[in-house]
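Some chains omitted; the rest stay in position.
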Amino acid sequence: AALAERFERTVAAEERIEPRDWMPEAYRKTLIRQIAQHAHSEIIGMQPEGNWITRAPSLRRKAILLAKVQDEAGHGLYLYSAAETLGVDRAELLDLLHAGRQKYSSIFNYPTPTWADVGAIGWLVDGAAIVNQVPITRCSYGPYARAMVRICKEESFHQRQGFEILHHLSSGTPEQHAMAQDAVDRWWWPSLMMFGPPDDASPNSARSMAWKIKRFSNDELRQRFVDMAVPQAEALGLTLPDPELRWDAESGHYRFGAIDWTEFHEVLRGNGPCNALRVEHRVRAHEEGAWVREAADAYAAKHAARAGA
Amino acid sequence: TAATVQYLLRLGDDALVLAQRLGAQLTRAPQLEEDVALANIALDLLGQARPLLARAGELEGRGRDEDALAFLREERDFLNCQLVEQPDVDFAGTIARQLLFSCYQLPLLQALTTSADEVLAGVAGKGVKEVAYHRDHAVQWTLRLGDGTEESSRRMQAALDRLWPFAAELFESDDLVRSLAVRGVAVDPASVRPRWDADVDAVLAEAGLARPSSVRVATGGRRGLHTECFGYLLAEMQHLARSHPGATW
Amino acid sequence: MNEQPVLAETGTVLAAEQAPPSPGPPPMSPADLKLARIVAGQVPDPEVPVLTIADLGVLRDVDDHDGHLRVTITPTYSGCPAVEAIRDDLISRLSAAGFPHVEVVTTLSPAWTTEWMSEEGRRKLAEYGIAPPLRRAGGTVSLVLTVRCPQCGSARTRELSRFGSTACKSLRVCDDCREPFDHFKDH
């Protein structure tokens, strides 16, 4: 009870909970779930963009994209390590991902049929991710908060690159402009869904807020994203596919149309365009790599034994 | 300079094509650390390829930049060795290719740091550090796979046997490279063979792997003759760029 | 047996391509059309050259179309690669026969059927070693007829592969003389 009180005090004082501190089991579980989901999103998120590495239209873009996807793998590594400070290990978490028992961000269940999708993901998806993640830099759990500081910096860089891709396309040939507009048309609504269901339908939020794992409500963050994206779309010369979108001088915010939550729930339930593809791809890489990991373990064991002998 | 252009294309195409193969492995590696490592190696190689191709285009003087050379050349005009275009059958194949290539590329770049061509010397100077890491990565994995499990040893040996015929081409010398070597621009690749033999033999011995005995010698890459898998690699790499003639990205 | 089957047609194809552009088209007499029909009908099937396109029933029509000779053919199946060669041969042979303006029209409907193959064609096929398509009885019941071995005439034959080297043929074998043979399928 003294421990619980100290925990509450620390959180209330905006101080950090560290791995060796006592914490409530539910807090630990919530964090593990959230960090794991975040890590899974990084590594599944490599696929839609990775789809264009071999086909990038210039060497410069190829290098930027390679570096970006590498960053995502790096973020994944970093986040799995953060989760491991809470007493799970990466192998367990990967098994849960592969078995479909832990989620990743639904946004990665949409396909990338054109090069402009790489731009749209950078601009909109990374943009939304940053809005979601910046508050986590002040999360009550120390390792997660510190990881997010670094990750957010890198993602800002990615977002800027995505914006540049779209900007170049938008002011390029008519075909390139159409390609950019088409990508934005397809990614806009899914990006808005990245902030999760509306507040009145978001069950776990309250406790996460109290624990200072979450800092703002889904709808607040979504509004923040829209307010940021609309002027950027204008700068790009691209149209956001929402006829109801308009500036509301009174509130100082952009108002936007109703989100189709049926689609969101279908994708979440595993029926999105690429759910099966993404998990199969992951599982195949994992299974085909099993003999390699076994070899590395066997080698390490042999040499540890020799060193010990 | 036509000779220098050819030489730059050989080196640049080697790096470009190997980067392309490695880039395709991203999201397919046996563990996340390897996704990062392979991406990193690919990025280094791409970083070498770009100035080499750009320099080739500049010396050629026909207005072709790095992208025109990468995306608008036909198969018969690519001068990379056949080794780098060989497909990734499994992780052992990826590692074997890396081992054979990085053990060649490292001494080559070391010698090229003093090239009379400034760009070449610059790329080599920077590349030496990177490739030292590539080689180390390949060596570590060769040891793990060779001296790991029965399956990994079998796969690693099979990969070496499969790729060995493509190694000889790395060291092929011809008039072009010899004349450039005399002028201090190029390095005769035959000169790095002893070092390569020693390095590779040492790793294989430590890993418990046999040096393949294949007598077959695959060749042709430096004359633009490639194995049948290469056309598919190019189709994938070039399709978008070729689909939008004149566009920039 | 002709031992020089190589590119027998190439020279004439080239000649046709180099034919000079045409002056105004004169009208065609019934005799012209008759001659054109004979010449066109003699174009061999490129893959089974013992058969002409008239034997096969691939040649549907030869008529005067605004002073141009129009030849209508129906391919034996949609993807048949011989159509292009037949078209070239028609143009070159008709050109050699004094018809410089030839339009070859490919029509898919009505669809080609083995019913259109002439008796002559069937006989030539069998002599060539390919079992001809079976004649369907006019009645409503389609009998399962046997395919006879073109070598020994036995009815004890069976299908080895539904397709042979070309889509219109299946590969069969005779259980009596063991001869493998093609059967031109009923279609």
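List of remarks:
Each chain gets a letter, A, B and C, in the order it is written, and its residues are counted from 1.
Simple rule for what comes next: a contact is a pair of C-beta atoms (placed from the backbone, for glycine too) under 8 Å apart; a residue touches a chain by one contact, two chains touch by 3 or more.
Since the structure is predicted, the reported quantities are computational estimates derived from the model, not experimental observations.
This file describes a complex whose protein chains occur as A x2, B x2, C x1.
The working rule: only the chains that are shown with their structure count from here on.
If you average the CA atoms of chain B and of chain C, the two centres end up 54 Å from each other.
For the pair chain A and chain C, the distance between mean C-alpha positions equals 64 Å. Chain centres here are Cα means. That of chain A falls 35 Å from that of chain B. Contacts with at least two other chains are made by no residue of chain B.
Shown for chain A are the residues in touch with two or more other chains, of which there are none.
Residues of chain B touching chain A in their complex: 16, 20, 23-24, 26-36, 39-40, 42-43, 46-47, 49-50, 53, 66-67, 70-71, 90-91, 143-145, 147-149, 151-152, 155, 236-237, 239-241, 244, 246-249.
Note for the complex: chain A touches chain B at residues 43, 46-47, 50, 53-63, 66-67, 69-70, 73-74, 76-77, 80, 115, 165, 168-169, 172-173, 175-176, 281-282, 284-286, 288-296, 298-299, 302.
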